[in-house]
Every structure is written in C-alpha cells, then in structure tokens.
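Note that one protein chain is taken out, while the other chains of the complex remain in position.
Up next is chain A:
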Amino acid sequence: MSYVSVQHLQKSYAGTPVFSDINCEIGKGEFVTLLGPSGCGKSTLLRCIAGLTAVDAGQIILDGQDIVPLSPQKRGIGMVFQSYALFPNMTVEQNVAFGLRMQKVDAGDSRQRVLEILRLVELHDFAARYPHQLSGGQCQRVALARSLVTRPRLLLLDEPLSALDARIRKHLREQIRQIQRELGLTTIFVTHDQEEALTMSDRIFLMNQGKIVQSGDAETLYTAPVDVFAAGFIGNYNLLDADSASKLLQRPVSGRIAIRPEAIELSRNGEADALIRSHSLLGNVIRYRVEARGVELVVDVLNRSAADLHPDGARLSLSIDPSALCEVA
C-alpha cells in the first residue's frame, strides 16, 4: 500500500482550474519529484498537500489518514521554501528549535535534538548566528534542519535550490539526497530543473497544464518520453514530424519521432550525407547543428579528443541507433 496517495484532487482559482483530477501514489521512504514548467500546478499541488492552500475536492491520504480536513499544524509535514523563510529575528538555533518549542518539547531534549540536526547539515558551528550572517546555501540547510527536527511524516521541498548558484546547488542536492536516504524520509521535491529531477529522484511525476503527463524513474522518463511535451521538456530531443522522419530514415514513418542528440553518431567513414552547420562547445560535449537529407538535427558528441571537433561546413557520415528512436504522441 502506498504511503501517500493523492486521489482525484481538484483546485481552481476564480473559476480557472489549476488541476482538475490529480492522482498519484508515493511509497514510504521514496524521493519523488514533481517536475514541470512554471505555472503547471506543481507548487500548488505541494501547497495543497501541506495544507497551505485549500483543495476544492479530492483526498490526500497520508499513512492511511485523509489529511485534507486537517490544518497545516496538525498534518505532521515539514516544508522547505524557495525563499528559505527563516525567521530573521531568531538565531540559527532558535530557528531550528521553533517547531520543538511549538510542540512544547522539554528544553534540554530540544537543545540536544537541535544540535544533532545541525551537525547533520554541518552547521553546528553556526548555531548562534542570525540568518543574515549566512550564505544562501547555509540558509537553505538551516531551513532543511528546521523542517527535519520535528521528525515530520512527510518532507516537502518547494524549489529549494532555485535561488542558489550552480556549484552550491550541486553540493546541496547531494546532501539533501544523502540525508533523505539516511532518515528514510518520504520526500516530495518540486522543481522545473530536469537535471535536478533526474539526478535526485527515485521517481518523477512530469506535470503540464495541471496534469501528470508521465511518471516513472529517471531512465524511463529520459529514454521513453510519452509525448511531444515530455520529449521537449526532458533532454534536448530532436522532434521530427512524419515527413521529416521518413526523409531522414529513408523509410515510411507514420507518426512523430523523437531522437536523443547523443544517439546520433557522426563519423568520417561512409557516405558523407551530413553537413555541419554550426557547433558549440559545452565542455565535455560538443553540440553540432547538422543538416542531413534535408532535415536539421542537433547532435551531441562526447569531446574526447581533437578528432571529435569538426569544423563548420564539414561533410560527415551520420548514423542513428534504431533502438533510440522514440515514437511520441
């Protein structure tokens, strides 16, 4: 049986539906991600689960209990916000202890639990500091510690890494995942960043226009997108209509085809049927814009040596792994 079950959830603002029939199941200890573009309803869904936004209809079952009628205080849910939402008038220690203070936990016990959790996020030396004396990454770790210290039944992360720079973001996502595994905490993570979703999640729910369009593990979502939106949102798929696909593959194709840029190979041997239009170096990958049989394609090549770097205007042979062709709706 699933630990969290969202059933037929509906929410609209002033008659405009945000989502009309959301259903999803999450297992105990799972790390799932709600992934989607801005305005797809993922943050609203998270706020509905937290109890911060009222739902119009539907049920949210957490550990066998429908939590929709409960106030946020009584749901036993921890949440980390994009803006950190640390209390500026309190030190790190006071911030983290706030939830325990509300639960009237004994002062000695509270202090011990706060220090333990601060040690877990590697901020035990910063207990006496105020939020404005911390960096963005440190603030977010305090926010994480504050939501973990009350031992919530479910942890919600609302784009917690969006306001941080790339290096800190990478470090923090590893840290969040490690802590989540250590504590075995069921976690719902919201992001619009596909890389974050792919690297962190046990399962991903891809959302668009208030609907979950695809769900599955990172590999399934990346290698088998179900529709044009999924293919366009995850990775840098080449999306070809039936005509273009037929021309490129030189056989009749009835529907749309999606091809991953790294599934296309360029080589100097064989028929020179591809012309390099332009290229850009992305570090370990070289991204080529190639024209082959009248079709424009994006091709990613691993940058192993100078031999992989072809000049614009070069003519090469192009081959596609047939197993990498995805038919999409």
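We adopt the following convention: contacts are C-beta pairs under 8 Å (C-beta built on N, C-alpha and C of every residue); 3 or more make two chains touch, one makes a residue touch a chain; residues count from 1.
By definition in this document, contacts and distances are computed from a predicted model.
The protein name that UniProt records for the chain not on display, among "ATP synthase subunit b", "Methylenetetrahydrofolate reductase", "ABC transporter permease" or "Quinol oxidase subunit 1", is "ABC transporter permease".
In the complete assembly, the contact with the undisplayed chain comes from A:N89, out of A:N89, A:S254, A:N269 or A:N284. Contact with the omitted chain, checked across A:G99, A:G137 or A:P261, is made by A:G99. When the missing chain is restored to the complex, the residue among A:V6, A:I26 or A:A50 that touches it is A:A50. Taking the complete complex into account, A:Q73 is the one of A:S38, A:Q73 or A:S254 that touches the chain left out. Take chain A: the residues that touch the chain left off the picture are 50-52, 71-73, 75, 77-79, 81, 83, 85-90, 98-99, 102-103, 130-132, 143, 146-147, 150.
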